[in-house]
Structures are given as C-alpha cells and as structure tokens.
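In what follows, a structure is listed as structure tokens, so that the remarks can point back to it.
Just one protein chain is left out here, and the rest sit where they should.
Residue numbering begins at 1 within each chain, and the chains themselves are lettered A and B in the order written.
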Amino acid sequence: MTAIPRSTPRVLPGLSLGLGISILFVTLIVLLPISGLLWQLAQLTPADYVRVMSSERVLTALRVTLTAAAAATLINGVFGLMLAWVLTRYRFAGRGLIDALVDLPFALPTAVAGIALVSLYDRSGWLGSILDKFGLQVAYTWWGIMIAMIFTSIPFAVRAIQPAIEELDPDEEAAALTLGANGVQRFLRVVLRPLMPSILTGVGLSFVRSMGEFGAVIFIAGNLPYKTEIASLLILIRLDEFDYPAAAAIAGTLLLLSVILLVAINLAQTRMQRYLRTEG
Amino acid sequence: MTFQALDIHKSFGDTEVLKGVSLSMDEGEFVALLGPSGSGKTTLLNIIAGLAHADRGQLLFAGEDITRLPAGQRHFGFVFQNYALFRHMTVAQNIAFGLRVLPRKSRPSRSAIAARTRELLEMIEMADLADRFPAQLSGGQRQRVAMARALAIEPRLLLMDEPFSALDAQVRQSLRESVRDLQRKAGVGAIMVTHDRAEAWALADRVAVMNEGHIVQFDRPEVLSSNPSSDFVRLLVRADAA
Partner (left out) sequence: MTRFILIALSLLFLGLMVILPVIAIFHRAFADGFGAYRAAILDPETLAAIRLTVIATLLVLPLNVIFGVAAAWAIARFRFVGRRVLLILIEIPFAVSPIVAGLCFLLIYGAYGPVGALLEPYGVQLMFNLTGIVLVSAFVTCPFVMREVLPVLMVTGEDEELAAVTLGANGWQIFRHVVLPNISWGLAYGVVLTMARAMGEFGAVSVVAGAIRGQTMTLPLQIELMYNDYNATGAFAAATVLTALALVTLVLRGVLNRFGPKREAHA
C-alpha cells in the first residue's frame, strides 16, 4: 500500500466539501437502499423466513445457482491463473490485444452477453450444433448457466491474480531450481503459495458475481421452475407478484452469503500474508 | 574433485559477453571472479550453475561432462545477489527446502531433515530465529540463511554472486570470515563473483581477473600483486583502502 503523505487536515482545502458530498451520496445511493432491505427483512418473523427459504422452489433455485457458480468459479480459478500467468510472464504476438480482451465481459452489458451466448449454444448455434451431434445440450440447462457465469466472471479472476504474479521474484524460482526442485515442486511450493491470497480474492469475487448474475444467465438458462431457475430470477418473480417479504428473504440470503464469503476470504488473506509483516 | 570450464563462449544477441573463457580449480579451493561490471563474470557463474547455457565450450566436474546437465541435477549450491530467499517460508523451511524436494528414494526422514536444519542454524548462529520470515531479518541475517540453504544440500560446488554487495561495510567484514569458515568446514569448492578487490584478496585462494569477456590472469593473490600480467591487472590490484 502506498504510504499516504501525512497532511495536517486544515492545510489542504476541501475536506468538509468532499466528505459532505461523499456522505450524502453514499447515504442516498448505498446506505438507504440496503437499509430498505433490512427494514423489510425486519418485518419478517423467523417463521416466515424459514417458510420462504425452505420451499422446494427456493431451495432448488439456490442449489442451481450455487452449484453453477461454484463450478464456474472453479474453472475460472484454473483458467484465470493460467491466463494471468501467460499474460504476465510470456511475450507473444497479440499479447496486448488478448490482455485487453480479458476485460470484455466486464465492459459488455449482461443482456448482450446473454443473447450472444444463447445464440452460440442453442441447437442451431455454432457451438450448440456441434455439441448436439454428440448428444450434448448446453442451452436451457444447468450447463448453460455455468457457461454464462464463466463468461461474466473471467475478468475478476484474471485481474486479481495478475498483480501478484508481477510481484513474484523469478530469482526465487531459480533458487529452487538450483536446490534441485523439479517443475511441479517449484510451481506448488514457490509459485503457488505466494499467489494464494490473490487467487482467493479472484475466486471470491468471481463466485459472488456469478451468484448474483442475472442478465447473462436468463437467456441461456431456460428458467424452468424447479429445474433451471436461478435465485435472482425467483426474486424478480416474487417482486412481480408483490410478495415483497419473500423477495426480501431470498435477496437477504444471497447478500448474507456474499458478505460472509468476502469476510472469510479477507481473514484468510490476512493470515496468509503474515510473512509480509516486517516486525517479528 | 576438480572443476573445469573449457573455452566458454556466450553471446547475447550481437554482444559477445564471454570470448573463450577457461578455468580449472581443485577440490576445496576458493576462487574469486574479479572484474568490473560488464566483464562477463556473472554470466560465467550462471553458465556454471546451469541457469544459462554457453554457445560453445565445455564444463567438466570430476571428469564428468556436465555441459548439458540441467541445473537441478548439478548439485551446486547458489547464493544469489539478493539472496532470493523464499519470502513465504520461515528461515528453517528455507534451509530445509533442498532436502525436502529430494526424490522419494534419496530423501532423508523428517527427523533427519530437522536435525540437519538445526545443525546448519547453529553453524550460522541463528538457531533462535528459525521461525522468522525473511522480511523480519536484517540483510546480514538473510545472507547467512542463503548460505545455509545452499550448503544444506551438501553441494559439490558453492557458487556465490556478489554475496556481500547489498550489505554495509561493517557487516561485510564479519560475514567474510564466517563465509570462509563455512566453506572450509564444509570442505566444498567455491566460486565467488565480486567487483571488490579487498574481498577477493581476503577470501580467495586464487583470483581470476576478468575483463571484457576474457580471464586476463588467474593466480594466487600474492602473485597477482607482485607479477601483474598487464596494466589492467596492475591497476586493478593496486592496494587501496579496503
């Protein structure tokens, strides 16, 4: 972290204005809405909450969403690491272009991604027709959901890991080589360990994003209740039915899961990075 | 066991860095490669270690041709200029690393590894710092750990790339003695790259003076001082405040 220059607060102007604007904005745009959800949740009795969350439709939607997100995150973890490594350590033609393209899913609107993916994997699509020959169906199944989640989360995985790879000291790998370690040993013991915190971050952000992804998923998902319905769609459906308590219950659960995951990752990282502390 | 480098040539792109370098040393001997930057001494060391490859020439160790042998199999200890300690491992884990990555068959038991690690920690007088991380050590301490780590694998040859350059004068003095000590105790031959004449004089049995990709003179320090073979050597070895 950059050392922040110490400045006596009153020398530079703009603290009150800057802080005032920030607080106003954050309150109106972030705090109030979140508290709106909490307020709604507070009106739910525990019994109501359990009733909503234990309905088979909700449980199925959660299961579909979480398993697809987990699978997508796993794949993104592996390929994200690979991409980050290749982009940082190797020089090859078109590297700059590829590096820029990694951000495409982040810049592309989710609805656009959604229709693009479904048109690719639909039976009449370029990839879907090939898969169909093998009897494999991706569109309108759980697999389609997973693929859409992979698409939208690629940038999170790659961008979280890249800076950490840049920080690695190639001499440590050379040292391990002279000490007799083979390729696998060098990778696991000297390269992977220091990268773990950033991999966790990338994976965590990837999972949270996948869990909440809507636009890219609903076109390819099929959205059949009890089969291929994702949690965020169910929230929308309950909303349209004016069943705000149910919508809030599901939304609150998703939000809680995200928060727990991010906090857990943060804690794990702090532990992993204790070797960075310079005092005993 | 003797080590020989024969007629080593190395170019980087259009620049020829080593122009036919030959060197031979006896078992247990301490050799210094002394020269200004750009003389090719670090390149030569890297080639000996297997971290770089010569365009032409041969490397022989105890009669065995190791020119094409991968670095991981040469069994030479290497001390890097910036030590390259594994940041995320403790001192003890750093030292034990070379032993823990040995193939199953030749790997010692965990207790044997622990014992050897302790032995080395005592040798470098850092037994109470075994669980520290490199970020928590001083420069001199890191240097000693780097030495111990290289010695742990009982190397056939010890290679050191400017091992003291990152340290201040006082620390350098005391470390010189302990490095020489460790090397003698281990009975292993050593090749050290340095640009510091006083260091080379203090530590080496023989000094190879390098300039622009050649070894211009290779002899005992006293001989270099009394019989320099060229003006370059004479100016280089002129006694100055160490």
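As a working rule, contacts are C-beta pairs under 8 Å (C-beta built on N, C-alpha and C of every residue); 3 or more make two chains touch, one makes a residue touch a chain.
Please read these numbers as outputs of a predicted model, since none were measured by experiment.
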Next item on the list: For the chain that's been dropped from view, list the shown partners it touches.
Entry: A
Check: Of the residues listed, A:P46, A:G96 or A:G135, which one is in contact with the missing chain?
Finding: A:G96
Next item on the list: With the full complex in mind, choose from A:W142, A:F219 or A:Y275 the residue touching the hidden chain.
Entry: A:F219
Note to self: Give me the chain A residues in contact with the hidden chain, please.
What the structure shows: 1-2, 4-5, 7, 9, 11-15, 17-23, 25-26, 29-37, 39-40, 79, 82-83, 85-87, 90, 92, 96, 98, 100-105, 107-113, 115-117, 119-120, 125-127, 147, 150-151, 154, 163, 183, 205, 208-209, 211-215, 219, 232-233, 235-236, 239, 244, 247-248, 251, 254-255, 258-259, 262
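Methods note: only the chains that are shown with their structure count from here on.
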Next item on the list: Give, as an integer number of Å, the spacing between the C-alpha centres of chain B and chain A.
Entry: 47
Notebook entry, point to check: So in the complex, which bits of chain A are touching chain B?
Noted result: 169, 171-172, 174-182, 185, 189-190, 193-194, 274-280
Next item on the list: Can you check the complex and tell me which residues of chain B touch chain A?
Entry: 49-51, 71-78, 80, 82, 84-89, 97-98, 101-102, 132-136, 149-150, 153
